[in-house]
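Excluded from the complex is one protein chain; the other protein chains are retained at their positions.
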Amino acid sequence: MRRVYMDHAATTPVDPRVMEAMKPFFSEKYGNPSSLYSFAQEAKKAMEEAREKIADLINSSSSEVIFTSGGTESDNLAIKGVAFANKKKGKHIITSSIEHHAVLHPCEWLEKMGFEVTYLPVDNKGFVSVDKLEEEIRNDTILISIMHANNEIGTIEPIEEIGKIAKERGIYFHTDAVQTVGKIPVDVEKMNVDLLTISGHKMYGPKGVGALYVRKGTKITPLIHGGGHERNLRSGTENVSGIVGFGKAAELAAREMDKEAKRLVKLRDRLIEGALKIENSWLNGPRKRRLPNNVNIGFKFIEGESLILELDFSGIYANTGSACSSKSLKPSHVLTAIGLRPEETHGSLRFTLGKQNSDEDVDYVLEVLPNVVERLRRISPFKKDFGEYEEALAKEQSHKH
Amino acid sequence: MRRVYMDHAATTPVDPRVMEAMKPFFSEKYGNPSSLYSFAQEAKKAMEEAREKIADLINSSSSEVIFTSGGTESDNLAIKGVAFANKKKGKHIITSSIEHHAVLHPCEWLEKMGFEVTYLPVDNKGFVSVDKLEEEIRNDTILISIMHANNEIGTIEPIEEIGKIAKERGIYFHTDAVQTVGKIPVDVEKMNVDLLTISGHKMYGPKGVGALYVRKGTKITPLIHGGGHERNLRSGTENVSGIVGFGKAAELAAREMDKEAKRLVKLRDRLIEGALKIENSWLNGPRKRRLPNNVNIGFKFIEGESLILELDFSGIYANTGSACSSKSLKPSHVLTAIGLRPEETHGSLRFTLGKQNSDEDVDYVLEVLPNVVERLRRISPFKKDFGEYEEALAKEQSHKH
Amino acid sequence: MYSDKLIDHFRNPRNMGRMENPDGIGKVGNPVCGDVMYLYIKIKDNKIDDIKFETFGCAAAIGTSSVITEMAKGKTLDEALKITKKDVVDAVGGLPPIKMHCSVLAADALRAAIEDYRKKKGSGNDKPKDS
Partner (left out) sequence: MYSDKLIDHFRNPRNMGRMENPDGIGKVGNPVCGDVMYLYIKIKDNKIDDIKFETFGCAAAIGTSSVITEMAKGKTLDEALKITKKDVVDAVGGLPPIKMHCSVLAADALRAAIEDYRKKKGSGNDKPKDS
C-alpha cells in the first residue's frame, strides 16, 4: 500500500543527512561539553557550530541562541521568563486567541500568578488585527506574543508590523516561529522580535531539541536552573546529538528552503482545489499569506477522527481539529476563533505537506478522499444539514406535549 | 595512545544496544505519539514500553513516570512544582548543602520568590545527619530534597530513614537519584520517596532525556505548560527516540547492574589505594556507603584543571572540583561543605568508572598519575606546604616596614 | 488505540443506514459535541426484528453503534433494555478511557428507540405493526 505522510506540522522525519551528522555523538564523541579535556571539547565545538547554523538561519548572532528541549519549552521560557523578570515593570501580556497551547497555557498559568493577559481575537482567516493590538497596549504591558504562522490553518501573521509597534513602545515581543523556521524566511532583525521559538522536529531535525532566540539585553529569568549552561538561561547537560542534528537541519533548510517552498505551494494549491471539489466543503484559513505546506479543509456532516482513521486505512496520515481526537475533548480553539460553529469544527481535516510528498501523493489523496468522505456521510444521519438534527429534536419535543 | 574515559558521572556513552533500539525512531517510525493514525501509534506504543521499563527499574507503576529532558529539568520540576502547588500549606523546604546545582539553584530562586530554604550541613564524609534534619522540620515544611548519592564524592545518603521521617510528618520527599539509578538498587517504595529524579545520559542512555517519578496523589504544578503531554505534567512533543533509548538503558541496567557494580567496586578500590600511595594525597568522601564507581582524591600543592589537562595528554579523561575548571570560578561547594580549605579544593581529582573500564585502565592511570602529580609539583612554588606562601607573604610585608 | 473488533465494526458497519417507517427511533448525542447516533428499530412479537443506525462521530461512536445493533437484533425489548454500556465495551473489545462515553451513547440510543416505540404504541399515535 502507498504510504503518504501529510502531517508535517505535527512532526517531520529526521533527514538522513541530519541522522548522519548526529551519529558520532551517541557512542563515540559522547563527552559532556562542560568537561575540560580535549575529547569532550569536540562535543562542545560541534554544539557551537550548530548554534552558528541556527543563528545564520534566523539572522541572529550565535550568542543569542539558547538551546532547549523543544518548541514548548522555548515558548514557556520566553513567556514565563519575561514575565518573572519584568514583573516590577508591569503585569500585562498581550497574545492572540489562536496561539499554540504552548503559549496559551503558560499565559493562563501566569494569570493565576497575578498577571493579566489579553487574548486578541482574529478575523475569519485567522489574522490578528494590528490596530486592535495597538489599542490593547497598556502602560504596564511587558510582553506581546504573537505566533509567526498558525499550525492549524497556516495563517502567516503580520509580525514585522507588530514588531515595529512593540519596539516603538518598548515592549518585549516574542513570536512562536515553530511552523515557519526552515520553511519560509525568518529574520529576527526584519521582524523586530526580541524572542523567537524554534523546534527541531518540525524542520527535519530530531525530537527533543529546540531553541529560543533571545535578543541581547533582554531581561529574562530561566525556567530551568542548575549548572549554568546556555549562558545561565537553560541549565542541564546539553542534548549534543540532538543539537548537532538540529544544526544540520538548519544548514539544509537555509540551502533548500526556497526551492522546497515553491514546490510545496504548487502541491498545496492542487490539493486545496481538488479537495474543495467535494461538495459541502470549505477551506479554513486564508488563500494568501498562508504557509506553503498547509491545507485545512472542512467537511460538513462528518467527524474528523473517523476521517483520520479512514484515511489511515489507505495509508494516508493527516490531522484534524476535531474534539474527538483531542485529549481534552474540546474542539480546536483555532477553528472556534475563526468563527466555525462547533459542529463544523469536528469535520476539519489538515494535510501538511513536506519533503517526501510528491505530485503522485496529491493524486492519491485526491483519489481516496472523496470516497472516504462519501462513505462517512453515508453513515451520518445528516444528509443535508446539521439543522435537520435540531429540527428533529424540536419536533420530538413538541410531540411530547 | 590508550584512551581511558573515567568521567562516567559527567556522562556515559550510549550503549550500542541502546543505539540499536533508538535507530528506527528517527527517520522511519517518526510519528508524533499524539497523532491518531496507526503509524504514529507505533511511536506511542514504544514510548509506553519504555515507561514500563523505567518503572520496573525503580519499582514504581508506569503511570508515575513522567518523561523530561534530563536530570536538571526533573529536579526543577520536582522542587518548583511541589513548592508552587503547596504554597498554601507552607513555604519551607529542607535540602542539603551538597546537592547538585540542579537542586540548589531552583531552591535559591524559590527563596527570591518568598520561600524559605534550610541547607543542611554534612559531616566530613558528606553524610547528612538524620537527627539534624528532623530538628529542622517546621510546621510549614512542604518538601525535603536530599540526593541519593553525591556526584562528586560518591556519598550514599540515608534515604530510607529520611523517607520514613518525611512520611510520618506528611512532608513530600524528593531525591535526586541521577547518580544511582542503574548503578545501585533504587526502590521508591523502600526509600519512601514521593519524587525521584533520573537522567538518561548517566546510565548509558542518550543525552536530553530524563524522568521524574511522581508518586500518585502528589500535588505538583507543571514547569512546562502546553499540549498536556505526560499526564499534563510536562508538555511538549516527546523525544521518542530518546525515550526509547532511555527505556532500553533501564532494561539493560536492571539485568546487568548488580554484576557490574561488583566489578566496579574492585576497580574503584584498587584505584583509590594506588592513588593514595602518592604522598600528600587523601580520599574525599567515605570508604563505605560510597558509589561503586566513584574515586575522588585530593592532591596538595597543585591545581585540578592542570591535572585534568595533563591527564588528557595521556588519554585519561577525569574531572575536578577546582574553581579554575568551573564557569563560576568558585571551588566545589561539595568539597567546601565537607570541610576542605579552599586551597585544598583546587587539587581534587575525580575518576568515575564505568562499563568500558578494565583492570588495565586502572593500571594505566596508576602508571601515569604519579608522574603527572610530580611534574606539576615541580612547577608549583609550594614544595612543602601552602603555609609557606602565607609565611612568605607575611615576611615580605614585615620587610616593608 | 482501538481494538481490532472495534476497527472491524468501524470499517464494516453492520445494519448501517436509514430505516423507512421504523417503529421506534432513538436519537442521542449532540452535533456540538461531535457524536450523534440515530437508532431505528422494527418490532415484531415484542422482539427487535430489524435495527439500523446512522452515526455522526468518531470511530468509537460508529463502532459502538454498529455493535449494539448486532447485540440487540432478535432480542426481546426487555432483554435489549438490559444491554449495559459495559456489555457494549466488552463487545467491541474495550475502549480507550477517553472514548467510554461512546458506549454510554450507544446504550442510550437503544433505550431511547425502545422508549420511543413504547410511547408511540401506548399513545396509539402510530399503530404497532404486527405482521
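Chains: A, B and C, in written order; residue numbering restarts at 1 for each.
The working rule: contacts are C-beta pairs under 8 Å (C-beta built on N, C-alpha and C of every residue); 3 or more make two chains touch, one makes a residue touch a chain.
All figures in this text were calculated on a predicted structure; none of them were measured in a lab.
Only one residue in the set B:237, B:306 or B:352 touches the chain that does not appear here, and it is B:306.
Residue-wise, the contact with the chain that is not shown comes from B:343, picked out of B:116, B:140, B:256 or B:343. Summarising the interface, chain B meets the missing chain with residues 301-303, 305-306, 309, 313, 322-325, 327, 329, 331, 342-343, 346, 378-382, 386, 389, 392-393, 396.
Operating definition for what follows: only the chains that are shown with their structure count from here on.
Averaging Cα coordinates per chain places chain A and chain B 35 Å apart. For this pair, chain A with chain C, the centres built from the Cα atoms lie 40 Å apart. A separation of 58 Å divides the Cα centre of chain B from that of chain C. Annotation for chain B: residues 36 touch two or more other chains.
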